[in-house]
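Only one protein chain is missing; all other protein chains are in place.
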Amino acid sequence: MYSLIILSPFLAFAVISLITRRFRGLSALIAIASLLVSFALILKLFLALFGIGAMPEAVSASWLSLPGMNFEMGLLFDRLSILMGLLVSGVGSLIFIFSAGYMEEDPGFSRFFAFLSLFAAAMLGIVFSTNFVQIFIFWELVGLASYLLIGFWFQKDSAADAGKKAFMVNRVGDFGFILGIILIWFLSDPSAEGMKRTVDFAGLAAMIPGSLANGMVSSVAVFTAGILIFCGVIGKSAQFPLHVWLPDAMEGPTPVSALIHAATMVAAGVYLLARVFFLFTLSAELLQIIAIIGAITALMAATMGVVEKDIKRVLAYSTMSQLGFMVLAMGLSDPVAGIYHLLTHGFFKALLFLGAGCVIHAVHTQNLFDMGGLFKRMPVTSIAFFIGTFALCGLFPTAGFFSKEEILAAAMHKSPVFFGVAIFTVFLTSFYMGRLVTLAFLGHPGRGQTPFYEKGSDPFPDEAPFVMTFPLIILSFLSVTAGYFGIPALLGAETEHHGSSMNLTLISSAVVLAGLTVSFLVYRVKRQSEDPLAHTLGPLYTLISRRYFMDDLYDFYVQKIQQPFAALCNKGNDLFVIKGLSNLTGEGLYRLGSLTRKMFTGNVQTYSLILVFQILVVFVIAVVFMQLTK
Amino acid sequence: MMIPASHYLIVAFVLFSIGLLGVFTRRNTILVLLSIELMFNAVNLIFVTFSRSWGNLDGQVAALFSMAIAAAEVAVGLAIAILLFRSRQTIDVAEFNSLKD
Partner (left out) sequence: MLDQIAFYIFSGVLLLSALLAVTLRHPVYSILCFLASMFSLAVLFFIQKAYFVAVIQITVYAGAILVLFLFVLMLIGYEKEQRAFWTNPVRFGFAVTLAALSLIGLLWIYRTVGATLVVAQGQAQDLPLQAGSIQSVGRLLFNQYLLPFELLSLVLLVAIIGSVVLAKKEL
């Protein structure tokens, strides 16, 4: 029955794409209902965690059985998967509802909900996977859904390109991922206890530490497997250096950004880290690398967010940065903190994106420097947005504060370098969010440049319809209260729970307030269409706004190195080898044919010669045969 | 002392080969037919030789039949040669190559 959790949205996808394409309202209803079904089921499971109702056993069915290999598909029910499932289905349902309003005028309305349902099914599949192979399947499905949704407005070249970019970069990471899976499969040594080789999470968790301890597998092997699996995480969660697809992914509709690139899909990588954490703890170097990459990503993304003009892109960089925080937490051996932050981040990031969606819906522009003074006209949205901002910055008493505190505490206890980086990133986070809020919502129209909508040309921005503000309200509530649910306890954090000290709270709060204040001061006074930072930072500004030239780097690699190499292979293999062989065969036969053709001169005497010759040949063969069988 | 049959057979074989050579070599159609007649004759010799060595007359009867057939074949063959001449104005076998590829 619980397989409905995944099947329900999948069925919705099938039904919508095949049957109800033309009935928009019905499609939306089906999609929302299917996800709510999943949510209800997961809620039931959640209650079972507390003893209300029975917790079902993990189900598992053999899916592909070859000699020596046995792959299963199943459902895994534990605290992590249930909590994650609640996030995905709950926030997902809210976003579905939001989309009904946001995409109202879009001709591809039903298609949108079909893809959304597909995505939901795949994401839930990831969450409830029991083994590596299953998670990989759904991993790829999620990548596919992401491609479809980013490139939803495929008529726009930039959108189509962005979709492709996302998929391809993801694929690079997935290549490492699958190599890691294969390696891990080999590492699960069967000779150990008569157990079979497996890719099952539970099985591996039991086997691998033991294998490492008694020397059956080398630590190098474990490290390599871990690094390869981490590659998948880097791709999916947009960590450095495979982060380049996330900013461009904002080409998709805003609900897509909210769902996929804030709350859920990119979090899948972090989820995987938590799931497979038993592997990563075995190697200190691996954890070090994970932490470093997380920290680099967090810092880098925050700097890029500071100079970005597009509202959605700022939020995208913010996502990247927060993901970096989560990965950093994992690297600091505190998976509980990472997942805690994942959950709270899901709430407030979705909130922020949806709020941005409302704004865009109203003013039809995404450039921050074209906005201003929206607070007056869209109060509900603005307040929700403020709440989301405070949560993101980690201001007491929002949920974001609690989760970020955990991470900062872990950093403080582990390493001053990481702590320094983290705190600076917190400052930058507050700075760019404050910048965003100031530019979009605050400021008096009339001082400096007036936003275009004040000039009376475009429709006045009005508050968004209720169907769109309703999710905002819910999410705002969650963003504030989620810190009090006791999630760390739920996740089973007994060990290594660093209580955050008073010092830490004071320091972090001070940093956050400083960031917010500075940005407010900088941006509220000068309201020009140019970023004043451009003058201040000069060449540094250029570096950052060009995304540290990473896109150019990749571009160069693909154009100058990869494509010529592929063309060479094409030429070499196709032209020389394959074409050569077929040409050779054809040519050879042709030559043979023309040789034989010379026999047919039309001259009778020649024919008679050939005839007698053949008779002689047969005769010789007969004689030889007779001699041999004497 | 009788001449052993093998001597006759060898003569016949050589005659046969000479006829074969003629078939391959000659350019005049009629002379090709002539070479074929030589081969027939060689065969007749072999028949008669074996008739002698077996002591009955079956071989000679076979030789007679062979001669009759050879006569019939020559008649028809030469008629065809005449037809060839009528249509091609030549009886040079090298010219008859319309079956050429």
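Things worth noting here:
The chains carry the letters A and B, assigned in the order they are written, with residues numbered from 1 in each.
Simple rule for what comes next: a contact is a pair of C-beta atoms (placed from the backbone, for glycine too) under 8 Å apart; a residue touches a chain by one contact, two chains touch by 3 or more.
Predicted, not measured: the structure shown is a model, and the values here were computed from it.
For subunit B, the residues touching the absent chain in the complete assembly are 1-11, 13-22, 24-31, 33-35, 37-38, 41, 44-45, 48-55, 57-58, 60-61, 63-65, 67-76, 78-83, 85, 91, 94.
Mapped onto subunit A, the footprint of the missing chain covers residues 605-606, 609, 612-613, 616, 619, 623.
Keep this in mind: only the chains that are shown with their structure count from here on.
Those residues of subunit B that touch subunit A in the complex are listed here as 20, 23-25, 32, 93-94, 96-101. Subunit A meets subunit B in the complex at residues 597, 600-605, 608-609, 612.
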